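With one protein chain held back, the other chains of the complex are shown just where they sit.
The chains carry the letters A and B, assigned in the order they are written, with residues numbered from 1 in each.
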Amino acid sequence: MSGHNGKVGRAHRIPLPTLAVATFVLVTLALALVFFVAPNDADQGFRQRIFYFHVSIAFTSYLCFGAGAWKALRHLWKRDPHADLESYVAVHQGVIFGALVLLTGTIWAKTSWGHWWVWSEDQLVLFLVLFLFYAAYFMLRYSVDPGPQRANMSAVYALFGVVLVPVSFMAIRLSQRLIHPQVFTRHGANFGGWILVTYLVAQAAVLVLAYTLYRVELTGKLIDARLRELRLA
Amino acid sequence: MIAARKLGRVFGEKRVLRNVDLDVPDGGFALVTGPNGSGKTTLLRICAGLAQPTEGELHVDVSRERIGFLAHDPLVYRELTGLENLELYGRLYRIAERKERIGMLLERFGLWDARHERVSAYSRGMTQRLALCRVLLHEPELLVLDEPYTALDTQGAELLDAQLQELHGARTFLVSTHDPQRVEHFATTGLALA
Partner (left out) sequence: MTYVADVSALARKDLLLELRAKDTLPSMLLFVVSVFVVFHFSLPSGSSDVAASGLLWVAIIFTALLALGRAFVPEREQHVLDALVLAPCDRSAIWLAKSIATFAFLAAAEVVALPVFALFFEPVSGPMLAGVALADVGICAVGTFVGATAVATRARELLLPLLFLPLAIPLVIGGVGASVATDPARYLGFLGLYDLLFALLCWAAFEYVVVE
């Protein structure tokens, strides 16, 4: 479990301090672009800006769940020794950002339509279902003692989650046709120029932030695991 | 048949096995002793393939269907009859001439008359004898017995003695007990867990 040079865990290419600086720079840049540079949306005005973060965070969350599932597969298939913790931390990041999706989504809904929650927004409903699913992941994980069985169960569950994403999305789309024939319409923005740049920077910022948090938490978890190993030797 | 090196197992915050080495040749009889909580059951479960070690290496040269495992629990369904239980295991282990073999074992262990009664009506000794039938049903090459004498009545214990006498040398045994006197004379290897 302990790597070379006394470092714990897998050797990652980009050192943590570099990541932290990159995060700071990108987030600042993104905030500047979103609030000062990007043009106002035609019918929603200033309030629409939260959308840059909402979409970026949603995409990042999906990516985290996907990464969690990939690591889970590596654990089950290749018996990769760190994969279980990496999968867990990725899922954890996914849930944190998922919660932020729900938060930004409700803020956007309130400022756009006057309701804190709208069932007609597919993405929002999907994240609600995913949030419930992955929250149960943590309940499962904490209900089993650390060991091979917990790692296997978590990995299997993470894989179920990643299959659930498209299936739920399909289901929710189907359900909208039944329940909400009235759809809130939104004029699509011209996705060019500064809007595109702002979105890309925001997305990059959120991705780097997520990766930094992932590395920080993973290091902590690996150290915990190593300590536990030493304590129980 | 069994080769274990530096086997370890942790459950949550408790270490149950530490640095266990074990070698059992074909036809050997390994006796595992130790007080309660010393990890005998865990070691046997790992060797039988029901649990994974958290450290160390284990090689067991026999496939799952040639292993017979006797646990603390009899591992029989209480709401099925003795016969139905053995029928189920007989099918799962794909035993040839199933009915004859089941009949023979039930007779040998004195359970023939009770074969149509539900296990919930059996005495503890009878249940353990049924468990022994279950273990011996598929003529396993490796017998892993976890404190086999504990729940047996006198009749059952004598029958088990006879079985061990008949089979030792021809089959491999891994037996745990906290009453070694009974089986010491069979043992070719000993392992004392702290």
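The rule is short, and it goes like this: a residue touches a chain if its C-beta (ideal position, glycine included) is under 8 Å from a C-beta of that chain, and two chains touch if they have at least 3 such contacts.
All figures in this text were calculated on a predicted structure; none of them were measured in a lab.
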Hidden partner chain, touching residue among B:K14, B:R64 or B:H185: B:R64
Of A:A22, A:V55, A:I107 or A:V129, the one touching the omitted chain in the full complex: A:V129
Contact with the hidden chain (one of A:A99, A:L164, A:L200 or A:V216): A:L164
Which of B:E84, B:E117 or B:D153 contacts the chain that the document leaves out: B:E84
Hidden partner interface residues of chain B, rising order: 45, 48-52, 63-65, 67, 69, 71, 73-80, 84, 88-89, 91-94, 118, 134
Touch residues of chain A, complete complex, unshown partner: 76, 129-130, 132-133, 135-136, 139-140, 143-144, 147-149, 152-153, 155-157, 159-160, 163-164, 167-168, 170-172, 174-175, 177-179
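We adopt the following convention: only the chains that are shown with their structure count from here on.
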Chain centre separation (chain A, chain B; CA means) in Å: 49
Touch list for chain A against partner chain B, complex: 145-148, 232-233
Interfacial residue positions of chain B with respect to chain A in the complex: 10-13, 15, 52, 54
